[in-house]
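Shown here: the complex without one of its protein chains, the others still in place.
Chain naming follows the written order as A and B, and within any one chain the residues start at number 1.
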Amino acid sequence: MIGITKTFGNVIANRDINLQVEAGEILGLLGENGAGKTTLMNIVYGLYRPDSGAIKINGKPVSLSSPAHAMAQGIGMVHQHFKLIQNHTVLENIALGYKDAPFLFPTRKVAHDLRRLQENYGLEINPDVYVWQLSAGEQQRVEILKALFRGADLLILDEPTSVLTPQEAQGLFRTLSRLASEGHSVIFISHKLDEVLSICNRVTVLRHGQVVGTKDTAGVDKRELARMMVGREILFDLKRKDVKKGGVVLEVQGLHVNNDRGLTSVSDVSFDIKAGEIFGIAGVSGNGQQELVEALTGLRPIDSGQILVNGRDISRASPYTINAMGVSHIPEERIKFGTAPSLAIFENAVLKQHGNRAFSGRLFLDFASIKEHAKRIVSNFKVRTPSIDVPVRTLSGGNIQKLILGREISGKPSLLIASHPTYGLDVGATQYIRSQILQLREKSVAVLLISEDLEELVELCDRIAVMFKGKIMGIVAREDLNLEHIGLMMTGSHARSACEAGK
Amino acid sequence: MDSLIVAVVHRTLVAGTPLLLGTLGEIVTERAGILNLGVEGMMAVGAVSAFTTTFVTGSILLGVLVAIAAGTFLSLIHAFVSVTLKANQVVSGLALVMFGLGLSGLWGKSFIGTPLPTRVHDLKIPLLGNVPYIGKMFFHQDPFLYVAVILGVVFWFGLAHTRCGIVIRSVGESPAASESQGINVSLVQYLSTMIGGALAGLAGAHLSLSYSRAWAEGMTGGRGWIVIALTIFALWNPLRAYLGAFLFGGIFVLQYLLQPLGIPPNILGMLPYLITLMVLVIAVIGKDARRHAAPAMLGEPYLGGEG
Partner (left out) sequence: MNWRVKVERRVSYPRFFPTVVLLFSLLGGFVLIGLLFLISHVNPLFALWKIFSGSFGSLYGITETITKAIPLILIGSGLALVFRAKFWNIGAEGQLLIGAIFAGYVALNLGPKLPFYVIVPLMFVAGFIGGALWALPTVILKLRLNVNEVISTLMLNYIAAELLNFLITGPWKGKTQMGFPYTDDFPHSAVLSVVPGTRIHLVTLCLALLFAFALFIMVYYTRFGYELRVTGDNPDAARYAGIDFMKVTLIMMIISGGVAGIAGVGEVAGIHHHLSYPSSISSGYGYTAIIVAWLAKLNPLLTILSGLFFAGIVVGGDAIQVSLGLPAATVQIFNGILLFSLIMGDYFLNHRVKLVVREAP
């Protein structure tokens, strides 16, 4: 069969990797964050150049010096973070850089050719819509169309399901199967074992920049793959003690919050969380979770409703006051929101608490106690750093997250709000943070966990609520968990009718 | 009275010409994501080089070409610092203004007070130029104006309906997305900045060759900064640039008209700057934020490569 071979070594991120993909097959590329998957694929796509080794397409060696070059060779890539221009239409995005487009009115020709392509592959998208108006799943379809439009025979998808609902993921899998049956090759990069096992024909596992092995998915199981990925046995169950729940810490009643454009993004939301309880919110990003968190942490004004923490109304309080009342927050985009990159670690260690009497007088900062505090966080949470004086940006992503976690937890909060705390972290850091959250539960802290990772929610939460278009579709207790049910709620089916549909 | 109106409109269009030229150039530059605050400096250099070249050679055309070249060269410095060195674009633009103003002061010194030997004649368009009133206002005009108007249409069409335009706009919105589609982001930003420089130089040439025909230090009078404000007011759309440029042209003319009314000249002198402020405020109010916003990555150095 016609195939693609890659043989190369790249000392820093990829070491002596041999990879082979056949036409009409879906190859999974499995590995933790930092294992080198993305770097490898960037080399294939011409964004990086390998220090040594060769890439062959259909037996012929090629040198891929740029994405344009790669595209000319029939390689297309759908990145994890979409590379689409939000303010442009679908047509304009697809027409960008398209060599055969005419100079004048290029979008007309593109529209015409696009229609044919859409019919062939069943990827329905209105080409005149602006990209920001599309859902994540639809945007992904645009990315796939973009690649196919350039004549991609090999399609690389980097963590494609990280932004999709379970239903949308199914749709993606159907599309991929169709592509494979038409003779395209697909490389499916993921760290989600279940998905890789369900959609891929074969899977290659990377660890620390090297290939651990390649197996047919038919003959391998989850534990074996996990072991190959991490090099040790992975415990899939964290120890979960029975914890007695305390009083209500957070109470939200009838909350309405508007987004930046004045549209309702949180609609009549009510729930409460008790001490020692982990309450999860599931749902695809963009359904109001961010605005909810912003309202709870004082970063966004409320339209109507009430928020009570330990009985006190914080609906109109400032972030500073809320923090002082024992509410800690791990932000979604941690580097973006949680740190000042050029400032030193010890300065970041008191980011929200810099006004506390412990750390500063009326005017001046108390450096001695700040540095003490920083040292304690670094050692307790195992943040790997040469010293506390270096700028925060020198830390790796996982260590930054540990620093932020440490900072928020050491404030001895009564409520911790964690937004996607393990997103993008490797398995080791992820397990660590999850176990820390469980420990908080044992210390009677109330935890609000927002995550798109259902596996994570299922592992940690006592109760899970599903948000869709600003409303809570239903709250499910741990004992009654049903993943399919939750998936349906994530796409808008109401709890009751979903139940009935399931019967 | 009629001839007053004709003269006012005529003069307004002329006064707005350098603003229009500069704004069109800056629109292209900013659409590609580069903020070039150095327009004042580039205009000044364009003005002085046009004047000195024409003075020495007697050729208006040569003066214009040299001015364009000078403006382009200056913008190249900014492009190098902003695109290749990825330095702070605000500071680089400010340095360019200082450098340009200083340079023009230096070179122009010996020419202060000496009038230009040749002059730029109004160009009369056959037939249309003979229409009473309107003919004198619009079609018997400074050739620079015709160039500016044509360029405006060309730029609008180019940005909106050609491949080139999509590329430039995409680079300004998302260099990362553009690069992954095979676009050479640096090249696009360099060229867009140079177009901005060329037009700023051309605007300067108009100032010294046609608008005022003499050289005085500081003759740009803040027009470069007004251009930057007008770019925002135009919402990065060449067609709206007409509105802003000629509005301001009118203000410069208004200053002269109001003088006999006894308003102190200095208060009148404040007018363009006050109105610039107002213009900036108006530009923001009541606009559909998404569709009329600045190019998303304007002024942000593109750090390149995958994260």
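To be clear about the criterion, a contact is a pair of C-beta atoms (placed from the backbone, for glycine too) under 8 Å apart; a residue touches a chain by one contact, two chains touch by 3 or more.
Quick caveat, the model's predicted, so the values are computed rather than measured.
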{"item": "Which residue of A:Lys60, A:Arg116, A:Lys244 or A:Lys336 touches the chain not shown here", "value": "A:Lys336"}
{"item": "Touch with the omitted chain, as defined above, among B:Ser75, B:Ser92, B:Ser174 or B:Thr220", "value": "B:Ser92"}
{"item": "Option touching the unshown chain, where A:Pro160, A:Gly298, A:Gly406 or A:Gly470 are the choices", "value": "A:Gly298"}
{"item": "Residues of chain A (touch criterion as defined above) contacting the omitted chain", "value": "63, 297-299, 318-320, 323, 329, 331, 336-343, 347, 351-352, 354-355, 360, 363-365, 390, 394"}
{"item": "Where the missing chain touches chain B, by residue", "value": "37, 41, 77, 81, 85-88, 90-92, 94-106, 109, 217, 222, 225, 228-229, 232, 264, 266-267, 269-270, 273-274, 276-277, 280-281, 284-285"}
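Just so it is clear, only the chains that are shown with their structure count from here on.
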{"item": "Chain centre separation in whole Å, for chain B relative to chain A (CA means)", "value": "45"}
{"item": "Complex contacts: residues of chain B adjacent to chain A", "value": "161-164, 166-167, 169-170, 173-174, 176-183, 289-291, 293, 296, 305-307"}
{"item": "Complex contacts: residues of chain A adjacent to chain B", "value": "38-39, 42, 45, 47-48, 66-69, 71, 77, 79, 81, 83-88, 92-93, 95-97, 101-107, 130, 132, 146, 261"}
